[in-house]
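So, chain A:
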Amino acid sequence: MPKMTVDPYYCKGCGLCIKACPKKIIRFSEEINAKGYHYAECFDQDSCIACKLCYVTCPDVAITVEK
Partner candidate 1 sequence: MKADIICSGFGGQGVLTIGKFLAQAAMKEGKKVSWLPSYGPEMRGGTANVSVIISDNDIASPLVSNPSILVALNQPSLDKFGPPTQKGGVILVNSDMTPNKLKRDDVDITYAPMSSIAIECGSTRVLNMVSIGMVIGKTKLVKYETMEQDLRDFLEVKSPELLEANLKALQMGMEYFG
Partner candidate 2 sequence: MQVIAQRPKSLRDIPFTYCPGCLHGVAHRLIAESMDELDIRNKTMGVAPVGCSVFAYKFFDCDMAQAAHGRAPAVATGMKRSRPDMCVFTYQGDGDLAAIGTAEIVHAANRGENITVFFVNNAIYGMTGGQMAPTTLPGMKTSTSPYGRDADDIGYPIKASELLATLEAPYYIERVSLLSPQEILKAKKCVHSALKYNKEKRGFTFIEFISTCPTNWGIEPIKSRDWARENMLKFFEIGCFRDKSKTVEGGK
Partner candidate 3 sequence: MAQKVLMKGNEAVAEAAIRAGCRLYFAYPITPQSELIEYMAKMMPKVKGTFIQAESEVAAINMVYGASGCGRRVMTSSSSPGISLKMEGLSYIAGAKLPAVVVNIQRGGPGLGDIQPSQADYFQATKGGGHGDYRLIVLAPNSVQEFADMASEAFDLADKYRNPVMLLADGLLGQMMEPVEFKPAKTEEEIEKLNKQHYDWCMRTNEDGDDRHHHEINSLELDPNVLEKHVLSLHEKYKDIQKNEVRYEKINVKDDNEILCVAYGTASRIVKSAITELQKEGHSVGLVRPITVWPYPSEVIANSITKKTKKVIVFELSLGQMVEDVKLAVNGKLPVDFLGRAGGIVFTPDEVIAKIKESL
């Protein structure tokens, strides 16, 4: 099962992964992280295809992709 996770420790909520995701399964969280950002999160892991585009585009290297 493909899976993407965002580490809130690194994420600054720039939204580039949301734009990159072809399945549109990433959104900003309700929660804020320690730096005060609404970090990115995947709301539908089942739809993830492990294309890695979110990882590729993330400027804070906050994303891990598994397959």
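Selection rule: all candidates are chains of the complex that A comes from, given by their letters.
Heads up, the rule we're going with is that a residue touches a chain if its C-beta (ideal position, glycine included) is under 8 Å from a C-beta of that chain, and two chains touch if they have at least 3 such contacts; residues count from 1.
All figures in this text were calculated on a predicted structure; none of them were measured in a lab.
Student: Which candidate among 1, 2 or 3 is in contact with chain A in the complex shown?
Tutor: Among 1, 2 or 3, contact with chain A goes to 2.
Student: For chain A, which residues count as touching candidate 2 in their complex?
Tutor: Within the complex, chain A touches candidate 2 at residues 1, 3, 9-10, 12-16, 19-20, 35, 37, 50, 52-53, 55-61, 63-67.
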